[in-house]
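Before I ask anything, here is the structure I am working with.
Omission of a single protein chain aside, the complex is shown with its protein chains in their original locations.
Up next, chain A:
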């Protein structure tokens, strides 16, 4: 990998870390498009509990990885929510880059130098 490409990748990662580590704290907390559809047909009380009707959300099961230390984009044990989201986002970007770049590097073609 050339040094110039290395700088571009580093710059891109820095942007991703800022987005996931800082900007993510200002993201909307509303249900997303799919979640909103899953809630359609049910009525909810002020505590967001289902009070009646039929909707997909009633069928939603537990997540197998619900006990993950990074579950729901927070770090278990970190009480400060800003810090918890920031750390989880930072970890996510670094892990995704490591897994992605590592896997792509392993399967790349080796026949020619670029």
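FYI, a contact is a pair of C-beta atoms (placed from the backbone, for glycine too) under 8 Å apart; a residue touches a chain by one contact, two chains touch by 3 or more; residues count from 1.
Throughout what follows, contacts and distances are computed from a predicted model.
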In UniProt, out of "Sugar ABC transporter permease", "ATPase", "Electron transfer flavoprotein alpha subunit apoprotein" or "Cobalamin biosynthesis protein CbiM", the chain dropped from the view is recorded as "Cobalamin biosynthesis protein CbiM"
Contact with the hidden chain only, please: which chain A residues?
1-2, 5, 8-9, 12-13, 15-17, 19-20, 23-25, 27-38, 40-41, 54-56, 58-66, 68, 70-74, 81, 85, 88-89, 92-105, 107-109, 112-114
